[in-house]
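Next up is a structure, given as structure tokens.
Here the complex is missing a single protein chain, while all its other protein chains stay put.
Showing chain A:
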Amino acid sequence: MLKLDAATVRFGARTALDAVGLDVAEHEIVCVLGPSGSGKSTLLRAVAGLQPLDSGRVFLDGRDLGGVPAHKRGVGLMFQDHQLFPQRDVGGNVAFGLRMHGVSKAEQEARVRELLELVGLPGAASRAIASLSGGEQQRVALARALAPRPRLLMLDEPLGQLDRSLRERLVVELRELFDELGTTVLAVTHDQGEAFALADRVVVMRDGRIAQSGTPLEVWQRPADEFVARFLGFDNVVGASVSGEFADTPWGKVPAPAGSVQGECTLLIRPAGVRLVPAGEGLRCTVAARTFRGTHVSVHLQPEEAPRLEAACALREAPEPGDEVAVVFDAAEIVVLDREPST
């Protein structure tokens, strides 16, 4: 339904989008994930027609959008900080797109009522924008974007400025809502939790290029490269050499997943795969720090003459900083990443 073909945008010497190709199918929810400056917002703006392409093309329903101005593209965009019209009330904001499309007054009213109910703000039409909380503004912005029934809805950091508990609740609501409406959604976020919870498919961007694309589970389980792994929060990434069923790493010999390509590679050991064992049985480490993560404790271990390791432990088993421990590695939590020069 949406197709980007080698879309490129340059700002002076910097390339914000570097020949990006992307397909979004009808009813699919795609989340673009990446650090700030990776070109995610530029991607949305290019699709919306707010940012001209330097080269490449954008198709919507097979139609080339080149030269089509933003107001004729029929896509919806929810801005990062909502950009609600301050001098209009809630109803006026939601009805804006309908008015622009010449919808009758009666129809506008009915649709506004319907949408406000949908986003959980029934009867709020006459409220002033200034009186809304952050979460309410977000809902109004969503209703406004949905009102003209856009073929494609784009969300720029939809939950960026909300506090954590609200964000977690809203992300579930959004997912349910989009499933119900069958909306095609292209969202960008820097928050992996948000992306994984919302998306059918996650696209990780780096420096204007797509680093990986896949279902949340695929991306989580098999990060494409060191950049993606580190962006997802994995720090146990090292250069290794696979031979047979084992890999040589600075942390010693670790089991390699079955069927791994032999030779030099980059290896990821998920924290859950770093098991604490009684001292003397495995790699000797000193506990450098521990941080409480709610469901588990993250323990930072300093092996002798090797990079630090992060381990996830159950609350009761977590050692104290300064303790001497030993670790072994669980083959199920080890991933061989695509070869890429370590940075």
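To be clear about the criterion, a residue touches a chain if its C-beta (ideal position, glycine included) is under 8 Å from a C-beta of that chain, and two chains touch if they have at least 3 such contacts; residues count from 1.
Note that contacts and distances are computed from a predicted model.
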Out of "Branched-chain amino acid transport system substrate-binding protein", "ATP synthase gamma chain", "Amidohydrolase family protein" or "Iron ABC transporter permease", flag the one the UniProt entry gives for the chain missing from this complex.
"Iron ABC transporter permease"
Of the listed residues A:Glu28, A:Asp54, A:Glu218 or A:Asp248, which contacts the missing chain in the full complex?
A:Asp54
From A:Arg63, A:His101, A:Arg293 or A:Arg308, residue that would touch the chain that is not displayed
A:His101
Going by the contact rule already stated, which one of A:Ala19, A:Leu181 or A:Ala306 would touch the omitted chain in the full complex?
A:Ala19
In the full complex, which bits of chain A touch the chain not displayed? Write them out.
5-6, 8-12, 19, 48-50, 52-56, 66-67, 69-77, 79, 83, 85, 87, 96-97, 100-101, 144-145, 148
